[in-house]
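Questions regarding the structure given below will be posed in turn.
Missing here is one protein chain; the remaining ones are kept as they sit in the complex.
Our next item is chain A:
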Amino acid sequence: MIERLRRFWPRILFFLAVIGPGIISANADNDAGGITTYSVVGAHFGTSMLWVLFLITFSLAVTQEMGVRIGIVTREGLAGIIRSRFGLPWTAFAMLLMLIANLGTITAEYAGVAASFGILGVSKYTSVIFCAVAVWFILYKGSFKTTQKIFLIFSVFYLVYIINGFAIGPDFGMALKDMVHPTLQFNTPYLLTLVALIGTTITPWGQFFIQSYVVDKGLEIKHYKVEKAEVYFGAFLTNVVSFFIIISTASTLYKAGIHIESASDAALALAPLVGGFAEFLFAFGLFVASMLGAFILPVATAYAICEAFGWEAGFDTNWNNGRFFYSIILLSIIVPAALVLLPGISLVKVMVLSQDVNGILLPFILIFVMKIVNTKEIMGEYVNKRLGNIIAWATIVGIIAATIVLVLSSFVRL
């Protein structure tokens, strides 16, 4: 049996290796912050925000495609290009933003770990510390790639939401109407959730991640068309999942008037499909999603920063040469884990607010991407087309506008 498994295993891994960057990057977007934010969107505001999700599906597709294109043309990571193109001061600025956003997201992942174990009655001091240590040891001693793939396999969990969505028998007509019919509310909780919804779907780290993935894989111009299709499909797929999470919570929690205060509230959305098993299933899904992010993000952060500043990176470097690399990884494990361990902190709030941080910082990273992707010297004939520019700039302006209104609303109480 074990022998057979051992022979079968490489084939699974090979299959996963063929799955492209588009789907992986999009899938990894549905992390702890993602699940929770989508749950909150549906539970607190019903299907009324679906139009935003509809619009940002295009934004996600377009921005990820730009990352792929830059990667294929330049064969270099985003951080490296920012450094060459904009010089050190701007690079330091971009890296600082990315670091803050990523630390926020990793904090959400550990909050996800704490929340999922909380459902099972395990104290966060045990679960978070254990998982943080495990992450470090697996990264340092084990195989990053294999681990990443294992958690990706588990993320099939999201399919549960799709099935669940049908099982509930929600009002699809209403949902579709809300999707194309924009409505706005001018109050802080609404705007906070709105920015979080954008920030968890399109992320600064996703922009860095997809580009380095393309570069590492050695994709070439001849792969571009297939890759583009894959990225679009990935964006569509991930937002279909998001759509179903939202309508799941909308037609259960929102209808019942339940506000999500803890993860077990969010788990109720799965009850129609699996009944009493819902809490356990949700805990499992949230844990897997959190751990995937908790593994990928520290490494992605460290690689990007090291690329920008020319420090040696990779787990095959020794402690002396790779001291910056290892320090950044340790920092981005310890600080987020410690934040989650602060007594009395609301885990759900941490998961949603961290996505706000991502959303607020995202436009700045996107502006760098836009500058690069429109520079002929770098991109040659592969500079942005008009439609891509319109969608991307609309996204950037839209998020900045939402952020400004959000800040104003918190002062003025509209």
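By our rule, a contact is a pair of C-beta atoms (placed from the backbone, for glycine too) under 8 Å apart; a residue touches a chain by one contact, two chains touch by 3 or more; residues count from 1.
We take it that contacts and distances are computed from a predicted model.
Name of the non-displayed chain as stated in its UniProt record, restricted to "Lipid II isoglutaminyl synthase (glutamine-hydrolyzing) subunit MurT", "FecR domain-containing protein", "CBS domain-containing protein" or "Elongation factor P": "CBS domain-containing protein".
Contact with the omitted chain, checked across A:I35, A:V113, A:L152 or A:V215, is made by A:V215.
Touch with the chain omitted from the figure is made, among A:Y224, A:F309, A:F364 or A:Y382, by A:F309. Of the residues in chain A, those that touch the hidden partner chain are 74-77, 80, 83-84, 87-89, 91-92, 215, 218, 220, 308-310, 312, 316, 321.
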